[in-house]
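Note that one protein chain is taken out, while the other chains of the complex remain in position.
Letters A and B name the chains as they come in the text, with residue numbers starting at 1 for each one.
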Amino acid sequence: MRLIPKEVETLWTLFTAPVVWIAHFLVCYIGAAIYCAKPELVGLSFSAVRAGIAAATVIALSLIALSAWLAWRQWGFGTDDPPHDDPTSRDRSLFQGFATLLLSGLSFIAVIFTAMPALFLTECIR
Amino acid sequence: MGRYFSLSAASLLLASGHAGARSVLEPVGEEAQQIAVLFWVMLSGGALIWLGVVALLLHAALFKRHGMNERSASRIILWGGVVFPSVTLCALLAYALWLMPGLRPFTQAMGSTALRIEITGRQFWWEVVYHPPQGPPVTSANEIRLPVGERVELTLKSADVIHSFWIPPLGGKMDMIPGRTNRLSLLATKPGAFRGPCAEYCGTSHALMAFSAVAMEPEAFRSWLAGQANPAESAGASGGALFLRHGCGSCHFVAGTDARGLIGPDLSHLGSRITVGAGILPNTEDAIARFIARPELIKPGSRMPAFDMLPPDDIRAIAAWLRGLQ
């Protein structure tokens, strides 16, 4: 068993970080929406919802950081500069790594944005 | 032209010293005040950003002498496209999120002592019921009065399609959705009369669905509300009899009479309102008479049938009686 996945040849890795963002977003939105519609269902306070959002955020940020690290590795730890436009598999892979790294950065910011409401809103007011 | 509106009198009244409907940038309510500040902050920031981007664009396209090297150009993408927007937007988002809970506080500060107004949107008018902390509910239509300096809770419903309730200088809007009860709270800071339009498209005469909102000093408001709780006296009693004889009472309610209809707007104190026809006509005998005769000319899609088969004198008498219900 290895903790860090080995490098794979696929286009799908490009979407890892944004998929984490969307999962985090849906967990926060749906969780809060269900809590506000049926507070009696879970029987917890709103602070628990905020704590849940915080936990989801920490998990999402860690996953994105992992994805960024993998991307950084695929990018050859930044030894080459863009534009990565040589007609070789190596440059193609570097390009993938760099683009994935950028997307991880954007997703990281977006997850932080998504978590911000839980800092400011303390109840289910409408 | 002039078919739908001829309301100089009403709009003059409505404007109450200001030319035109009051804009969201001339706030007289707490929520509108804070949102206006937010707007000015965003506008000035936005204007600077726009000028900067356009200047850079023009420089790059027309005025620069030498091409920049790729490294520096990439750095412009990083700083201009990512770092600057991320920081600015984060700050702006925090500002807005910080504003949100305070704009519409329901639970704190409100208790049972507050006035609650229940408003139901209908094609194309507004049913208004005041629930004062003490005393029985008071029904009215197409006009909302509220005391200055006191937070009022509004309960918003719809009886048919989606409408949206909005008084621009007081605060943001809230939809009225069938099957839902939405709440809004408003705090007027200055007296005045404003136009409130229906803000969600609701059918043929959506444009002709408005109301007048009047913010009054608390004492004046309370005595006005007390007056509304009792039936009005109108001079033209013959008009009242005609009103009942021609069946108007099967749709309209007039307190203290046998008119007990609940389909159309409550007319108990019609004469005391600023406008008639849901914010679109001045409150004059002539306007009321025109509405009775041919409602569909004034408000297409209105549920009220035309009464132009009645003798003109009857219509005038009814209009005079209604106008007299102060």
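List of remarks:
Simple rule for what comes next: contacts are C-beta pairs under 8 Å (C-beta built on N, C-alpha and C of every residue); 3 or more make two chains touch, one makes a residue touch a chain.
Simple rule for what comes next: contacts and distances are computed from a predicted model.
Per the UniProt record, the absent chain's protein name among "Sugar ABC transporter ATP-binding protein", "Phosphate transport system permease protein", "GvpL/GvpF family gas vesicle protein" or "cytochrome-c oxidase" is "cytochrome-c oxidase".
Residue in contact with the omitted chain (choice from B:His131, B:His206 or B:Arg222): B:His206.
The chain not shown here touches subunit B at positions 1-8, 11-12, 14-15, 19-25, 31-32, 34-35, 38-39, 42-43, 46, 49-50, 53-54, 56-57, 59-62, 64, 67-70, 73-74, 76-77, 80-82, 84-86, 89-90, 92-93, 96-97, 99-101, 103-104, 123, 156, 160-162, 164, 166, 168, 171-175, 177-180, 182-183, 195, 197-208, 280, 300-301. For subunit A, the residues in touch with the chain missing from this view are 9-11, 14-15, 18-19, 21-22, 25, 28-29, 32-34, 36-38, 82-85, 87, 89, 91-92, 94-96, 98-99, 102-103, 106-107, 109-110, 113-114, 116-118, 120-121, 124-126.
In this section, only the chains that are shown with their structure count from here on.
Note: centroid distance subunit A to subunit B, computed from Cα atoms, is 43 Å. Interface residues of subunit B, counted against subunit A in their complex, comprise 70-71, 74, 82, 86, 89-90, 93-94, 97-98, 100-101, 104-107, 182-183. Interface residues of subunit A, counted against subunit B in their complex, comprise 81-83, 105-106, 109, 112-113, 116-117, 119-123, 125-126.
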